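After this line comes chain A, so read on.
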Amino acid sequence: MEKIIFYILSAVILSLSLMSVLSRKLLRSAVYLFGVLTAIAGFYFLIGYHFLGAVQLTVYAGGIVVLIIFSILLTHEIDHQMPTPEWSRVAVAGALCVAGAVMFIQLLQGSLFSRVEVPEQSDLNTLGNTLLNPGGGGYLLPFEVVSILLLAVMIGAIVIAKQRHSVDNSSQEKQAP
Partner candidate 1 sequence: MNMLLLLLIIPALTVGGLLFSNGKRLPRMVAAVGMSLQFAAACYLVLAYLQERAAGNTAEMLFTSSYEWFKYLNIRFDLGVDGVSVSLILLTAIVTLAGVFISWRVEDLAKEFFVSLILLATGVFGFFISIDLFSMFLFYELAVIPMYLLIGIWGSGPREYAAMKLTLMLMAGSAFLLVGLLGLYFYSANAADQHTFNLLEIARGGIPIEAQRLFFPLTFVGFGVLGALFPFHTWSPDGHASAPTAVSMLHAGVLMKLGGYGCFRVAIFLMPEAAAEMSWFFIILTGSCVIYAATHAILQTDLKYINAYSSVSHCGLVLFAILMLNETALTGAVLQMISHGLMTALFFALIGMLYERTHTRIVQEMGGLLKVLPFISAVYVIAGLASLGLPGLSGFVAELSIFVGAFEHPDVFHRVWTILAVSAIVVTAVYILRVVGVMLMGPIKEPAYAALPGAFWYEKTGALLLILPIVGMGLLPLWLADMIQFSLIPLLRALGVG
Partner candidate 2 sequence: MIPGVSLIEILTVSTLMFFIGVYGFLTRKNLITILMSLELMLNGAAINFVAFNKYLYPGQPNGQLFALFLIAVAACEVALAIAIVINLYRKIKAVDVEQVNTLKH
């Protein structure tokens, strides 16, 4: 049963990502991407990482894709058709990617993966404890760094995006930290 679901998910992921890359309609592309990300979330659920799957759904599929669609709607007409890329470019990029993928997969198949036999620790409790543990094996510091990153990016985005024409105008709009 799980096996079949996995194959279905894989097929969805691969075909939709290919379509997303090839489609000439911008908005469709974004919708395909949404499909891919949702399927990946499904995969996370399948593998048993429910929290990660939920995050993938909310942040990625729910947040990022919405942001992208939003920006498409802001900057393009709905039925905008993109021109097809030149042949030479497609050929070079295609050859490069196919060669890369083949080499990569062969290498992966040739590698001996040894499983470490220990009891699995993936419930939400362990996850939370590891994430906020300041001691050995804990991820508190990265957590803090990510929060700084979010803050910095927010400042950056606001500074770039905010309209400004004159001093008086902008001092009222001011909303950075």
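If you want to know what made the cut, all candidates are chains of the complex that A comes from, given by their letters.
In the analysis below, a residue touches a chain if its C-beta (ideal position, glycine included) is under 8 Å from a C-beta of that chain, and two chains touch if they have at least 3 such contacts; residues count from 1.
Remember, it's a predicted structure, so these values are computed and weren't measured experimentally.
Trainee: Given that every candidate in 1 or 2 is part of this complex, which one actually touches chain A?
Mentor: Contact with chain A is made by candidate 2.
Trainee: For chain A, which residues count as touching candidate 2 in their complex?
Mentor: Against candidate 2, chain A makes touches at 2-3, 6, 10, 13-14, 17-18, 20-21, 26, 29-30, 33, 36-37, 40, 43-44, 46-49, 51-52, 55-56, 59-60, 63-64, 67-68, 70-72, 74-76, 82-83, 85, 89-90, 92-94, 96-98, 100-101, 104-105, 108-109, 113-116, 118-122, 126-127, 130-131, 137, 139, 142, 146, 149-150, 153-154, 156-158, 160-161.
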